[in-house]
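Note that one protein chain is taken out, while the other chains of the complex remain in position.
And then chain A:
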Amino acid sequence: MRRFKYSLMNIVIILSVVTSLCSALYEDQIGKFDWRKKFVGTIKFGYFDAQNADKSIVATDENVLAAISSKNGDILWRKVFETDNTRGEIKFLHVTREGKSIASQSGDQSPFDIITVNGNNPFFFRGYNMNNGNLLWEWSITATSQDPENSLFFFKEYSMYHVLPIWNSHIEVTEYHASTGQQSNPTTSSIFAAYITKDNCVLNGQYFACIVKEQLLVIDLIADQNNLRTKAIESPNSSIKVIRGKDNVIQVGKSVLNLEDLTVIYENKNDVELYIESDKIIRVVQNEKDVKILTENAELSSIEDLPETLDNNLKIMATKCKPKRDDTNQIACRFLLSTNDGAIALVQQGKIKWVREESLTKISAVEFIELSLSDAQGAIEEELNSGDEEHSNSDILSSLYRRLHSQYGMIKNIVLHLLGLGPPPSFSQRAGLVRDDFGLHKMMVIMTKSGKLFGIDNVSGKQHWVRVLKNSEGFSNGQGIRLLVQRTSKFYPLPTQCVIIAREKITGNGIIFQFNPLSGQTIDKGLLNLDYKIKQAALLNYGDNFLRPILLVDTNDNVHILPESSLKQADGFFFYTVNRQTGFLNGYMIQHENNKVDLLPTWNLNLGGTENEQKITHVVSKNSVERVHSQGRVLADRSVLYKYINPNLIAVVTEGPDSIHKYMLNVHLIDVVSGSIVFSMNHRRAKGPVRIVHSENWLVYSFYNEKIRRNEITSIELYEGKTQTNSTIWSSLNAPPSPLVERQTYIISSSIAALRETITEKGITNKHVLMALDSGAVVEMPWMLLDPRRNSMVPTEYEGIIPYIPELVIQHENTINYNQTIAKISGIYTAASGLESTCLVMVYGLDIFVTRVSPSKTFDLLKEDFDYFLISIVLIGLITASYVVKHLAAKKTIKQAWK
């Protein structure tokens, strides 16, 4: 009987969990709360469709082959190859230039017009149809010679040639029939060339050109005899590079050579960007503001006032020219350009037709910024604020005056607005960037690795502003460019302020860029070049004008505070540094004395192991804006198990080889103020990639178990015990007792690309863990399923713990992106909205997907299909009915009384 009750209980629990999790979307809600933007990545090779140039075929560094419409820049089709460069990297792209499919010329079965070579031994050769991107054939080769990663390829008349230069020895050339992969000759031809060296040689088409001392040697790889020609050059230190556009032109030093007859066809005196279009040399001349595209005697295109959002370092990837109808000698061209910061632009008739911001495929930091108040809301805020400030001398009369004044102002505004005489709307109002009732509308500020900064609307996906931070890059040690919020939108009328902390590309010094994240405008001086290298950067607590000062520590351990007036605030600030390679963690305290700040080293740890074999791969702290609503957990015996909530706790993951167990993975939980290791755990024969999320009193991470060859996910929960040491203030220096640690490992069937916890404003809503799978799906996993207390020891029936099952089943109905696959997910960002139930989510990778999730359902929101009409009819009906009945009842009592 008891058993029966148990299992019934379990079923009830499981059912309740499963049903409560179905947060699926209705069909008509598709795209209502979410949007997805597709990208291709920074362009590596590009060609126009030869027939009419209405699309361009591009291959990118994100291992993507795509066709982009010339009209509007939309992706017509896209093939995403493996992320792993040994299989996915695109090494070669050939697109037919004659406008005819290759096979229709050769009489083959399947016509193809694109050839790609992917990977690094084995090399995958693939043929595609240009119109629909269909894969038509595929074959692969595996080179057995040494250093196959040096392989080069070219295509000539239905054949693919594999060129493998063995530096300082010879060149191996193998010919394959393009569509079948059959070797045309049974043997690989070897060309003896002991003079070839890596930096002095290039391959362009069938010509292999090398600089040897004061000579240029050109080897024709197809010719049977007389394949070597030489030409004297001016200086042996000339650089050699390929000029795009034609298979036989290179630039040596400053002279441009045709490799067929070794004639100098152009002297590139200013060393500008060149391109060859049907024997014409096209130059790109860049000035401060404009860019001119010229042939030898005519100007083809001139882009006046190049937008600031484009790096002016333009490269021509492809051109398509045709003679102008009216003028006999003139030609009109269409250019596909790429910039240093990863954008792709199409230029036609001196105008930029469209720009694709492909740097968004490499995101370094994201923040969701709350929008500012509208003027009307702001006026109310101002009225309340001024009351606060003059609290001591505010009396009824003055507050009445303020109230009347602000109401007068509102009425005046309304009247002026109705008459059409009101003040012009501000930038944010025009763009619709005003805070909504539920705080669901935010500005996504995105910093990319190429130094481009974006302000994107999270509802519409519109780019409100773009800025380029020239010469900025991420820090060494695997740290990207930092984006920090100095002042949130809460402090009306002070503007919101963010700061970018980056590194100068050339000098390595620090760069600071302060800006308003809502409008993208610079604040103060804007870009600030520092004269020192940054070691650590952080924000202090709110100081003057509700601005969080920036704390910078340079490599000589000097402390800098911006603005300097907030120097005193840094006193007693603890921070730490991590060296990924050596495994050293150092803790410091900042002391402020005699108007001077200095560093006091307070602790250090060495997580590197005896021979420094353990490398730190992840350092994860909690979200600084997180709030924990519930301090404990009620157990079966009605006692409370208090959570160990230490805001100074970080998780550090180290990975390394081991002599006995092959791979070791250690996880340490460290209090970074006191420097004590709170807990550490060791996985044998486990290795990365580790994905980790740290929140409240728990930690969840996934890894690969080498021994059993499967993915596993471990969760850790920390508890203080049945009593709470100090319920008001947490101090790491007061030696808090070490926590109880609950832990559990689950098997997970899919490998995980990213993990992130949901966050809400007050932390009342349940926490879910968002798991991005390698398949491109993002699944919402309730914390209940990851709970480390799910084991056989704990009585489950009262606490509502689901009985332990070793495998964590991914429920596909919990996929938040339904059929909107997100390619190559690299991260998830979550932010709280104004609604307690709702969390805003942004998933990024090759694509960007923005949506919202409500882990405990939308308990604070009426359903969309809520019947307002019915409920008001019922209410009105009931009220009138009660009045009528009351009247009737009164009549009746009177009648009764008269009887």
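Operating definition for what follows: a residue touches a chain if its C-beta (ideal position, glycine included) is under 8 Å from a C-beta of that chain, and two chains touch if they have at least 3 such contacts; residues count from 1.
Here, contacts and distances are computed from a predicted model.
> Can you work out the missing subunit's protein name as recorded in UniProt? Choose among "Cytoplasmic tRNA 2-thiolation protein 1", "ER membrane protein complex subunit 10", "Sesquipedalian" or "DNA-directed RNA polymerase subunit beta".
"ER membrane protein complex subunit 10"
> So which of A:Thr116, A:Asn516, A:Ser674 or A:Thr851 would be touching the chain we can't see?
Among A:Thr116, A:Asn516, A:Ser674 or A:Thr851, only A:Ser674 touches the chain that is not shown.
> Thinking of the whole complex, not just what is shown, which of A:Ser302, A:Asn471, A:Thr745 or A:Ser826 touches the missing chain?
A:Thr745
> From the list A:Trp603, A:Tyr644 or A:Tyr829, which touches the chain that is not on show?
Checking each option in A:Trp603, A:Tyr644 or A:Tyr829, the one touching the absent chain turns out to be A:Trp603.
> Please identify which residue in A:Glu89, A:Glu175, A:Glu712 or A:Glu757 touches the non-displayed chain.
Going through A:Glu89, A:Glu175, A:Glu712 or A:Glu757 one by one, A:Glu712 is the residue touching the chain not shown.
> Spell out the interface residues on chain A facing the chain that's missing from view.
3, 589, 598, 600-607, 609-610, 614, 658, 660, 664, 666-668, 674-677, 679-684, 686, 712, 714, 733-735, 737, 743-747, 791-792, 804-807
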